[in-house]
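Apart from one protein chain that is not included, each protein chain of the complex appears where it belongs.
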Amino acid sequence: MLTAVAIAVDGLGFAAWLFLSSVGLTLIYGVMRILNIAHGGFYALGAYTAAWAVGLYTQTGSTIALTYLIIPLAALVAGVVSGLLVERGILRFMYGRDEVLMVLVTYAIFLILEDVTKLIWGTDSYVSYQPAYWLGTIDVFGLPYTVYKFLIIAVAIAVGAALYVTLNHTRVGKLLLVVIEDREVSKALGINVTLFFTVTFVIGATLGALGGALTAPEISVVPGIGAEIIVMAFAVIVIGGMGSIGGAMLGALIVGFSRAAFVHLYPPAELFSIYLVMAAVLAVKPYGLFALAESRKI
Amino acid sequence: MTTILETKNLERTFGAVVAAKDINIRIDAGEVLGVIGSNGAGKTTFVNMVTGYLPPSSGEILYRGAPITGKPTREIMRLGICRSFQIPQLFPEMGVLDNMLIALTIAKQQKPVLFRPAIDRVVEDEAIALLTRFRIERYAHQEIQTLPQGVRKLVDIAMATVSDPALLFLDEPTSGVSADEKMDFMRVLIDALKSTDTAVLFIEHDMEIVEEFSPRCVAFYEGTILADGPTGDVLKDAKVREFVIGSEFHRKPDESVETATGKGAA
Amino acid sequence: MTKSFDKTEWGLMVALPVLICLIFVLPAWVVNYVQVSLGTGLVALGVTIQMRAGLVSFGQGLFFCVGGYSAGLAGKFLGISDVFLLLVLGLVSGILISFVLGFLLRRYREIFFAMLSLAVSMILFGLLSSTEELGSTDGFNLPQATYFGWAPEGDTGKTMLYAVTCVVTVIWAIALNRILRSPLGYINEAIRENELRVEYLGTSARQAVHVTYVIAAAVSATGGVLWAMALGHVDPEMTNWTTSGQFVFVSILAGTGNIVAPLIGTFILEIVRVYAVEVSPNTWQMILGTLMLLTIVFLPKGLWSLMNTAKKKTGTVPAAEAVAGE
């Protein structure tokens, strides 16, 4: 019983983190058809910026409460600046290229971002645990969990809901769906596709940075964290169906719960649990769970 | 005349939507048959079912008396049924001749063969001959992307004939061809096909073309067959005039057909 | 038709003795990079031929590793050190495993093929990383190579292994060039461009993909054996996704236009990395990334297109764009 509760809460916590770390990736893929390896770079930038800013702030000895503002701000700054630089500086010259080639482009950008991060922050780890501690813990059936974990779960739900509402119930969202459906037609309709791409990319980058920034207080921010997140995020969005926000959420939940179950019931398999799940899901649903409907043109 | 294709009570549903129902058609060897009907009437669904692209929900398809229901496309092709597409399905990054060469290579090859060069002079001669038959040999060295729509349609149809089919479905061969060229276009086409004694079923929205080229006509409406018989009779049929020909005036120029989940070969 | 070689094949046959002679001309460390590049280059070749069918394998390291570990296990547990026997073993294991996996993978295209191949390779990574008997992530070492009972030491041994590597690589390159010109090669081109039409021409795209997958696995496993023999060591890193990723990047960077491109591309990338590390040991990734971007911007069809451009400039007739079999 206790184990079942633990699996549920741990799985949910892990899923929230996965969703926040991968939703930007699926958004960019859905709109721009770019499988963005540089996403890992944005995640790392967000984590570093947040850890660094929180570290600076806490040294002043002021109330920890403000750090909950600093974290999203750090993500916003990191995401917008780096997203704009990458999109305006590099990617826009490459639109229309082969999808596979774009993977290589974003990989090159990722390599550059890794070293940029290292040049800015060095290789020492950054710890900024204060926000994760300050809220204390609550017991769930005798198991203590940090309140911060539940905060992350709440943020994940909020981000998911916000994206859903924006995409499905606003004018901008509907225009965006048109862009996704047919780039040429939307140009003909007078939609500013370039602007949509820029904005989407920046939002995607910011979401990646937000994933990193929110995680920063729970971990030690070190070089290489960006590389770790990429494959995990890919797996999540492939399981859910590429380009689908709901799919990313479902994929994160599936991976989160199965990983938690493995850890509690059969720890040695944790190492490849995510890949087992991915292989199993794809074997049954070859295009992921929420594959986007695509018009057949015969 | 021998019947080469016969369908019995073919039906196809997509969820709650009935795309085709009670489709009973016989096609004789060598005959030319026009199919009319507005969008969503089930014409392409019918072709998709017969060519194995969509398995029918129920019903039976007999080819030369033997059932072919539910067989994969490639097997049905091997038996001698081919089709062209409303939107030409070509190899867009290659030239016209290369398209034909590849098509011939594949059509001749039942299983992947290694180590033997695929293309030789014989295949090249054949490819040129095919292009000549459809009078597009002068485009042989052009890239597909640079071709006018009508030529693309012809390449698409030429490709469908590489294995000398006994029955050929043409899905809106004249769509994308300008109105004043349609007649000439169809004449080239039908002449080229008549020389091989292929039975041809073509889907067409232009009644003049149907009258001109097909002695027999089938009218589809909302997934069912409204009328089937000599073209003159069918076109005069009251129901056909009301539901099919009347609606042709409201036809949208750009149409896409079924929407299915997932990404297939398209 | 089978008897005639095309120009690429003649070129390869002429290049073989030149390649072997490099060991007497170039400093040993460069030859070393040539040798390991031929090993990993074969895997890139495996990626390339799948790419011709539009399939991007992000898990080709799987077969690289299967080859390496087959040789390693045979050496460790069966005491086999004969290069030719190990090559056959690696080849057979690669073919068997890919044949079985092929039934699953041939249903997938595009990113789904990429991710599923990645998943399968990572499952092997996980299994090997938790097998302490095989040294876990540290891997284990291989015996010194022998040749039908002959066990050359020192420089002779090195030269021998290098020569075998060259010969095997060239044989594979010729065989693959042949396959690209064969009906299978054309079917693959067609699958990449329009799979629907392939089915409507009466051929099974899945079967062709399956066969291609097995061939790619076989060449990759061969590369794994040769690489492991040269290194004398295998570890699960061989099947990690980062390793597979590099093969993909080499293939794209080099271009899929010619069978030789990935082999040379691997070597060039290796040398560029070595110099980037030497110039700036702390930020070499940035240099590498920048060079990649520049390559993509200026040579979207890969490094190989440099060759075509050079030709065009000297006034040779530019024929139609590359078709299968070049």
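By letter and in written order, the chains are A, B and C; residue numbering begins at 1 in each of them.
Going forward, a residue touches a chain if its C-beta (ideal position, glycine included) is under 8 Å from a C-beta of that chain, and two chains touch if they have at least 3 such contacts.
Quick note on the criterion: contacts and distances are computed from a predicted model.
K.L.:
Which choice in "ABC transporter substrate-binding protein", "NADH dehydrogenase subunit L", "Heme exporter protein B" or "Cation:proton antiporter" gives the name that UniProt lists for the one chain left out?
P.N.:
For the chain not displayed, UniProt's protein name is "ABC transporter substrate-binding protein".
K.L.:
Of A:63, A:125, A:170 or A:194, which sits in contact with the chain we cannot see?
P.N.:
Reading the full complex, the residue touching the unseen chain is A:125.
K.L.:
Spell out the interface residues on chain C facing the chain that's missing from view.
P.N.:
6-8, 10-12, 15, 18, 22, 26-30, 32-34, 36, 40, 129-130, 132, 135-141, 154, 230-233, 235, 237, 243, 246, 258, 260-261, 264, 267-268, 270-271, 273-274, 277-278, 281-282, 284-285, 304, 307-308, 310-311, 316-317, 319-320, 322-323, 326
K.L.:
Touching the missing chain, which residues of chain A?
P.N.:
Residues 2-3, 6-7, 9-11, 13-14, 17, 114-115, 118, 122-125, 127, 129, 132-133, 137, 143-146, 148-149, 215, 217-225, 227-228, 259-260, 263-264, 267-268, 270-271 of chain A touch the chain absent from view.
FYI, only the chains that are shown with their structure count from here on.
K.L.:
Of the other chains, whose C-alpha centre is the longest way from the centre of chain C?
P.N.:
B
K.L.:
Approximately how many whole Å separate the CA-defined centres of chain A and chain C?
P.N.:
33
K.L.:
Nearest whole angstrom, what separates the Cα centre of chain B from the Cα centre of chain C?
P.N.:
Result: the chain centres lie 42 Å from each other.
K.L.:
Determine the centre-to-centre distance between chain A and chain B, using the mean Cα coordinates as centres, and give it in whole Å.
P.N.:
46
K.L.:
Enumerate the residues of chain C that touch no fewer than two other chains.
P.N.:
Counting only residues that touch two or more other chains, chain C contributes 110, 196.
K.L.:
Return the residues of chain B touching two or more other chains; collapse runs of consecutive numbers into ranges.
P.N.:
Touching at least two other chains: 89, 263-264, 266.
K.L.:
Provide the residue numbers of chain B that touch chain C in the complex, in ascending order.
P.N.:
Interface residues on chain B, with respect to chain C: 51, 72-75, 77-78, 82-83, 89-95, 98, 101-103, 105-120, 141, 143, 159-160, 162-163, 263-266.
K.L.:
Quick check: in the complex, which residue numbers of chain A touch chain C?
P.N.:
For this pair, the touching residues of chain A are 35, 90, 93-94, 97, 99-101, 103-105, 107-112, 114-116, 118-119, 227, 231, 234-235, 238, 242, 268-269, 271-272, 275-276, 278-279, 282-283, 286-288, 298.
K.L.:
Help me check something: in the complex, which residues belonging to chain C touch chain A?
P.N.:
For this pair, the touching residues of chain C are 51, 56, 104, 107-108, 110-112, 115-116, 118-120, 122-123, 125-127, 129-130, 196, 241-242, 245, 248-249, 252-253, 282-283, 285-286, 288-290, 292-293, 296-297, 300.
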